[in-house]
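Note that one protein chain of the assembly has been removed; the remaining protein chains are unaltered in position.
A and B are the chain letters, set down in written order, and residue numbers restart from 1 in every chain.
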Amino acid sequence: MSLAVSVGEFEGPLGILLELVERNQMPVTEISVAAITAQYLERIRSLEQQGAEQLSEFLQLGARLLYIKSLALLPRESAQEQADELQQLNLELEEYQRYQQAARQLGRLSAGASWTRPTVTRLEPHELPLPQLTLPQLAEAFARALRQAEPQPKRQLLATPVSQAAIMARLRRRLAEGPFELQSLLDATRHRLEIIVTFLAMLELTRAGELQVTQGGQFAPIMVEPAHD
Amino acid sequence: MTKVAASVTALLEAVLFVANEPLGVARLAQIIEHEEATVQQGLRELGESLAGRGLQLTELDGQYRLVTTPAADGPVRRYLQAEARAELSRPALETLAIVAYRGPVTRAQLDELRGVASETMLRNLLQRGLIAEKGAAEEPGHPTLYGVSQTFLQHFGLGSLSELPPLPEADSTEAAPA
Partner (left out) sequence: MTKVAASVTALLEAVLFVANEPLGVARLAQIIEHEEATVQQGLRELGESLAGRGLQLTELDGQYRLVTTPAADGPVRRYLQAEARAELSRPALETLAIVAYRGPVTRAQLDELRGVASETMLRNLLQRGLIAEKGAAEEPGHPTLYGVSQTFLQHFGLGSLSELPPLPEADSTEAAPA
C-alpha cells in the first residue's frame, strides 16, 4: 500500500497508527506499543524519504510511542504512568477510529447528489427595486476585497524542515570530535520538534552501536560519546 | 451508484426543476435515457400529479417547463421584490465591487480572488439585476463572463465604467479600522 503524500492531504499520524494497529489485528483498546513503535517509525522514515514536509506531528506521535515504550524499561513507579499514557492514547485512537469509519460511510453516501435550481428568476427591470448603495461604498468594498486577497502569511510549523538524517549527520560530526554534554546539544536547538528529532536520532545511533549515553551520578551532566566498540 | 430506480415522473420533475429553458420530448428522452413514448407518458402523469401544488407543467410548441402556479403569484412577487431591495451583504458587495472594477470576470477568477466559493453571491447579484452575463471567456471550457449590468450603471448614474471612483488608498483604509 502506498501512502499518497502531499502537503495538506496527509493521512494524519493517527491514521497511520490506526492502519498499523488494524494490520496487526490488535483491538484499538489493547495496542501493543512494543510491537507497533518500530513499524510506526519505519513509516515516518519512508515519508521522509518521499520528501514529505511538515513531519512534526508524525514525529510527536513517534516520540510519544517511544516514551510509553521506554516507561516499561524503568523502575516500577512508572508502570502506572505507562498505563495512564497508554489509556490516553487508546482513547484518542478509539475516537479517531469512529470518525474514520463515519468518513467511510460518508464516502459511500456520495453516490448521489442533490442539485439546486441554478435558474435565476427575475422580475422585469421596471419592477426591480435596487438596494441602497453608494459609489464610495463600492470602491471601499473593492479595496477590502483586494486586501483580503493578498496571500496570508502561512503559519509555519517550522522555519526549516528538520530531517532526521541531517540531525544524525550532525551528531556524527560532533561525535567525531569526542564526547560532549547532551545539554550543549539541546541548547543549540530552537524548536521542540528539533529536540524530538534529535532524541530520535540519538536512539537510532545508539541502536546502530555508534553512540552511547552515560551519566556519572543522579544529577551529573548526561554525556554523549562514541560507543566504545 | 444508488439503484433506487426513480420513477420516470420523478426524473422528469428533477430535470425540469434545474433546467433554465423549455425542453422537448426528444431532449428529455436523451437526458433521462428512456424512450420518447415513456417520456410522453411521464410528462402527462407529472402534469396530473402537480394538480393542487405550487408548481405546474406548461407546454408551448412541444416544449415543456416547470413554473409556479398563478395562485402563488403574490408571494412569489413579494419574495423577488424584497430580495432585490434587501441590503447587500458584505460578501455580495465585495463580489459586486470586483465585478465592477475587474470585470468581466469568470466565476473561477472570482473564487480565486476572494478565496471562497462565489456562486451564491453571483446568483444573488444576477437575480437583483446588478450584474449580467457578458459572453464566454476564451479559455478551455469557455466559462461565462460576468460584468455589471445597465441597471447598475443607471443606478449609480454612470455613463461608463471608467467613471467609477478611484480606489481608496490602501494605507488610509488600513489606518482606520473603524
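Everything below uses one rule, namely that a contact is a pair of C-beta atoms (placed from the backbone, for glycine too) under 8 Å apart; a residue touches a chain by one contact, two chains touch by 3 or more.
No experiment lies behind these values; they were computed from the predicted model shown.
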Inset, instruction - With the full complex in mind, choose from A:Glu81, A:Glu94 or A:Glu225 the residue touching the hidden chain. - result: A:Glu94
Legend entry - Option from A:Leu109, A:Ala165 or A:Leu186 whose C-beta touches the chain left out: A:Leu109
Legend entry - For subunit A, the residues touching the chain missing from this view: 4, 7-15, 22, 27-28, 54, 57, 61, 92, 94-107, 109-118, 120-121, 155, 157
Inset, instruction - Name every residue on subunit B in touch with the hidden partner chain. - result: 2, 4-7, 9-15, 17-19, 31-33, 49, 52-55, 66, 68-69, 71-72, 75-76, 78-80, 82-83, 111, 115-117, 119-120, 123-124, 127
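By definition in this document, only the chains that are shown with their structure count from here on.
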Legend entry - subunit A-subunit B separation of Cα centroids, rounded to whole Å: 44
